[in-house]
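Complex shown without one protein chain; remaining protein chains in place.
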Amino acid sequence: MATAQIMSLREAVAAYVKDGDSIAMEGFTHLIPFAAGHEIIRQKRRRLTIIRMTPDLIYDQLIGMGCADKLVFSWGGNPGVGSLYRLRDAVENGWPHALQIEEHSHAAMANAYEAGAAGLPFAVFRGYVGTDLPKVNSNIKPLKCPFTGEELAAVPSLRPDVAIIHAQKADRAGNVLIEGIVGVQKEAVLAARRAIVTVEEVVESLQGVSPNACILPNWTVSAVAEVPGGAHPSYAHGYYQRDNAFYKAWDEIARERDSFTAWMDDNVMRSGPEAFAARGKAQGKRKAG
Amino acid sequence: MATAQIMSLREAVAAYVKDGDSIAMEGFTHLIPFAAGHEIIRQKRRRLTIIRMTPDLIYDQLIGMGCADKLVFSWGGNPGVGSLYRLRDAVENGWPHALQIEEHSHAAMANAYEAGAAGLPFAVFRGYVGTDLPKVNSNIKPLKCPFTGEELAAVPSLRPDVAIIHAQKADRAGNVLIEGIVGVQKEAVLAARRAIVTVEEVVESLQGVSPNACILPNWTVSAVAEVPGGAHPSYAHGYYQRDNAFYKAWDEIARERDSFTAWMDDNVMRSGPEAFAARGKAQGKRKAG
Amino acid sequence: MDYTASEMMTISAARALKNDDVCFVGIGQPSAAANLARLTHAPGVTLIYESGTIGTKPDVLPLSIGDGELAETAVTVVPVPEMFRYWLQGGRISVGFLGAAQLDKFGNINTTVIGPYDKPKVRLPGGGGAPEIASSCGEVFLIMAQSKRGLVDRIDFCTSLGHGPGAGTREKLGLTTKGPSLLVTDLCIMKPDPVTKEFTVVSIHPGVSRDKITGNTGWPVRFAAHVEETPPPTKGELEALRALHERTARAHGGNA
Partner (left out) sequence: MDYTASEMMTISAARALKNDDVCFVGIGQPSAAANLARLTHAPGVTLIYESGTIGTKPDVLPLSIGDGELAETAVTVVPVPEMFRYWLQGGRISVGFLGAAQLDKFGNINTTVIGPYDKPKVRLPGGGGAPEIASSCGEVFLIMAQSKRGLVDRIDFCTSLGHGPGAGTREKLGLTTKGPSLLVTDLCIMKPDPVTKEFTVVSIHPGVSRDKITGNTGWPVRFAAHVEETPPPTKGELEALRALHERTARAHGGNA
């Protein structure tokens, strides 16, 4: 098996993300790979199918910048704040262009990633009971238990072309450590054909962590890129806090097309992965209060 | 939800293990709950259905002492040594009485525990392809993927009446920590109606372990009993080594009915959970060599 | 002590949680109520967020369901697939605590779209964890400010099942869980009628008139034979809630 190469984020996105790919950028509130999202926007990838349980600001930005043709998701809001206006503008008004959506529940997507990692063609779970979602999503089918006859729900497994995640640490060999809220990142990486991991730091060795720490061995990852602060305004447990004030500020920034475009121009198009280090530092390790 | 009570192993087995129960005593080579097995033998439970991926010496003892009517398993040997002679004597000669068996592969049982923990009636996986096991086990059925048409295997989930495991630590509130080879213990406990956990030690608090440490919250467990050395001749990572010499010696002890009965009489029937502390200590933390 | 209608809502919702409950907590109002319960009469309550945090005891309210406070104060943190498989679907949660954008009288929830699905007037965030919280938790508590826009006669889309078109629906679908058993608003408390399962007013917050409730409900709302007055917030409840909000506002660098 091939082993992770340590390279720059620019090189990793250039090598492993192609126009038309299906991409899962995961991180459940914690460790959202914003720096990688910005790099994809800067490298102007197009016609992507973007997969994520909670699209969050990172997919609001990809959608608003015209990178995506399709969104697979289960909860598309700004958590605790309100709407994702770029997502809404695409769905409600087709700006900057029409966006196809495939909508699930969290349970369905979590199970679909799990099934993808497990090499199965589908996932089965007790879900969607009595809801309208199966009426608008043909990828939800009933499945009978062959022993009890109970009717359960089935969804196809998720097998993205590329998974991109952010993690705390990698060692020099490219083994990756994730701690805290681990979300579905491990499943997304194992379900995908290729995987890019940005990390807060590359360290000599991962010795000293729990024998059961969530580690992705280097032969499960294509590329590791060191991007300190790369999850900002999301956070990295042990490194910096979630920038809740920015999440609130985004409501204003993204509400109108002009203010959105101006912000993206200033902070993404005319910037680079290096800029994230300062953003992470500004958040500090502890709460201000 | 009810919360784990800390009590003696005698009380826990008396309260939570009934004649006729289905019992899963798990621990994959590591952390096998031998002290609890001996207590069940001493308390003379009968007509049990005993479930375990690798029956190991612990089930050889339960079977030889006449506690079990049925065995559900996937690999029944003395690892690296040879046969489990009491299991073989029951299957081949019906001694001390006939033993019904339901036989699976490891993948099937691991998936069946996982499905039990997940509250599903069955598990689906890519298994048993081209083998004779489905011919002798009616609990293995084919299941078609509703999206691709691929034929997979289904088995009923495991939902034991009682799960019994051994763990390194519990805190005073009854939260349980498992580290190292974690096997299927978490799944067995979550799949079962009741659960008993023996631990090396009860500590003030579990603070300081990884945020993602394998912990069973106290409301998922019925009883916690402190039994130092309680996994011997299996082992407890961080406490004592596997007693490989005893595993080899068992081959001789269990080969004949008389030597088996004599050993059980001396070391189980006329002993108690207290005896395990010395057995664990004798193994020490480090290898002799 | 003076208090707002929103404080009354959070406090009376908090009172419904018991010390031995295991509660799957939705973000926003449910999170405030669940943590208030933990900080007052139910210190032993187990709070679970869908991010994977089990037995969490945050000092401030999280803005999202995955803030750092939740992981730092949890008994353990599990992967998200495990959360939905072993903990939610596994039937280990006694109470699901949810908010809603649109709700009908049988507690069916819409958080997907206003208007037609394919051409929505407003695209809402979607289901998230709610569809399976609604079916897998022992019972479901709902909390939302009362208005004709929120409590509607017909929801545009059924994101999460309540009692469907009425009594017996859940059983017919094979569910053994209770579904919505409580709705707390800023005006009153409703519970499902034991026979019809229609949400019925059982307790009115101090100073609120029946007309005000009727005027803010999108269906012809019924009142139970015996309607109580909700006990006003105690000094302890109010102080605990305000301190929580204050700590939260400080931590988030803005209003919470």
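Note that the chains take the letters A, B and C in the order they are written out, and that residue 1 is the start of every chain.
Keep this in mind: a residue touches a chain if its C-beta (ideal position, glycine included) is under 8 Å from a C-beta of that chain, and two chains touch if they have at least 3 such contacts.
Predicted model, so just to flag it, every value in this text is computed and none were measured.
Novice: Which displayed chains make contact with the chain that has been left out?
Specialist: Visible chains that the missing one touches: A, B.
Novice: Which is it among B:73, B:122 or B:260 that touches the chain not included here?
Specialist: B:73
Novice: Per the definition of touch given earlier, which of B:182, B:196, B:225 or B:268 contacts the omitted chain?
Specialist: For the chain that is not drawn, the touching residue is B:182.
Novice: One chain is left out of this view; which of A:20, A:94 or A:119 touches it in the full complex?
Specialist: Touches the omitted chain: A:119.
Novice: One chain isn't shown here. Among B:59, B:125 or B:219, which residue touches it?
Specialist: Of the listed residues, the one touching the omitted chain is B:125.
Novice: Touching the absent chain: which residues on subunit B qualify?
Specialist: That gives, for subunit B, the contact residues 28-30, 53-54, 73-77, 79-81, 83-84, 87-88, 91-92, 103-107, 110-111, 113-114, 125-133, 136, 150-151, 180-184, 186-187, 214, 235, 237, 241-242, 244-245, 247-248, 287-289.
Novice: Name, in rising order, the residues on subunit A that touch the hidden chain in the full complex.
Specialist: Touching the missing chain: residues 1-3, 114, 117-120, 175, 186-187, 190, 211-215, 217, 219-220.
The criterion applied here is as follows: only the chains that are shown with their structure count from here on.
Novice: Please compute the C-alpha centroid of subunit A, do the same for subunit C, then give the distance between them in whole Å.
Specialist: Between these chains, centre-to-centre, one finds 28 Å.
Novice: On subunit A, where are the residues touching two or more other chains?
Specialist: Correct list: 125-126, 150, 180, 182, 214, 237.
Novice: Could you check subunit C for residues that touch two or more other chains and list them?
Specialist: As it turns out, subunit C has residues touching two or more other chains at 71-72, 77-78, 85, 89, 136.
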